[in-house]
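The complex appears here minus one protein chain, its other protein chains still in place.
Chain IDs A, B and C follow the sequence of writing; residue 1 opens each chain.
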Amino acid sequence: MIKVLFFAQIRDQLGLSELQLPSAENNDLTTLLENLKLRDNNWLSVLSKGSLMVAVNQTMQADNVVLCSGDEVAFFPPVTGG
Amino acid sequence: MIKVLFFAQIRDQLGLSELQLPSAENNDLTTLLENLKLRDNNWLSVLSKGSLMVAVNQTMQADNVVLCSGDEVAFFPPVTGG
Amino acid sequence: MIRVQTEDFNQQREYDCLREQSSVGAVVTFTGLVRDMNQGEQVAGLTLEHYPGMTEKSLAQIVLQAKQRWNILACTLIHRVGELTLSEQIVFVGIATAHRKDAFAACEYIMDYLKTQAPFWKKECNSQGISYWVDARESDNSALDKWS
Partner (left out) sequence: MIRVQTEDFNQQREYDCLREQSSVGAVVTFTGLVRDMNQGEQVAGLTLEHYPGMTEKSLAQIVLQAKQRWNILACTLIHRVGELTLSEQIVFVGIATAHRKDAFAACEYIMDYLKTQAPFWKKECNSQGISYWVDARESDNSALDKWS
C-alpha cells in the first residue's frame, strides 16, 4: 500500500488528512494523482491547482517518480513558515 | 588657529597627538598638509602615504577644502573598527 | 543544532551557545515574530501546522547546503509549531563564523530556503476571530534568485 497525506488547505478542502492506496494501481506519482482526481469534481479541482506541491518519502518532487509499496506521498499548498 | 589631530599609527609615528596652526598660513587643506610635510623627513614620509585619511570638522574629506580659524583637522590611517 | 518545538526559546541562551568557540568573530541572528498586520489583515495570532518527519529532514538539508557554501563555526535553527499570539517568536536562525560576510549570507540563505522549502503552514486569526490560511508570497520565491 501507499500512504497518502494531505496538509493545510488541501486537507481542509478534501476533508481528509490521510488515506491508503494499493501500490499496484498507483505505480508512479502521475498515475496516483490522476486516480485521485477521478474521485469527484472537488478532488479534481483541489488537486489540479498549479501551486500544488508534492513530496515522496518526505522529499519534494518536481517530476514524476516510480512508487513502491510502503512509500509515503504528501500533497500540500506552497509553504508559509518562517 | 586651526586644531590638528593625529590618531593611531599616524600619531605614534609622529610622536604627537595634537597641535595648533595659524589659519592665515593654512587656508586650505592641501596647503596645511604641505606645510606639515615640510617639518622633516619623518613628517614627509608619514603624511605622504596614499592610505592617509583626513577629516575636517569631523567629516571625512576626499578633496581639498577651505579652512577657517576654529576648524578641526584630523589625520588618521584607514579605520579598523567593528 | 535544529529544533522544531511548541515551546518558546531564549535569545540569550542561543546566542551564548553560538559564541562559545574562541575562533568566532561574528554572530548573526534572525528572529521572526508574529506581527500585527499581514497581507492587509489585523492579526491576533496564528497556528503553525507542519509535516512531522519531513520538517526536520528539510531543515537539515537546508543547513547542510549552507555549511557546504560558507565557513560556518556554529549554526542554530529553531522553528515553533502550534498556537502563537501577537509578537511571539516563530523562528530563530543563528550563525557563528570567523568573518561577518559568511554569517550574513548563511543566515539569509537559510531563511530564504526555509520560507519556500520547509513544510510549515500558517493559519492566521484576525481581530474579528476569523481564521484563514496565509497565502504564499511571490517575493519569497524570487528571494531565491540571489543564491543561484
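Keep this in mind: a residue touches a chain if its C-beta (ideal position, glycine included) is under 8 Å from a C-beta of that chain, and two chains touch if they have at least 3 such contacts.
Being a predicted model, the structure only gives us computed values, none of them experimental.
Touched by the hidden chain within the whole complex are the displayed chains B, C.
Contact between chain B and the absent chain runs through residues 5, 7-9, 12, 51, 55, 58-60, 74, 76-82. For chain C, the residues in touch with the chain missing from this view are 10-12, 15-16, 19, 22-38, 86-87, 98, 100-101, 103-104, 107-108, 111, 139, 143.
By our rule, only the chains that are shown with their structure count from here on.
Work out the mean CA point of chain A and of chain C, and you get 26 Å between them.
Rounded to whole angstrom units, the spacing between the C-alpha centres of chain A and chain B is 72.
Chain centres here are Cα averages; for chain B and chain C they lie 48 Å apart. Not a single residue position of chain A touches two or more of the other chains.
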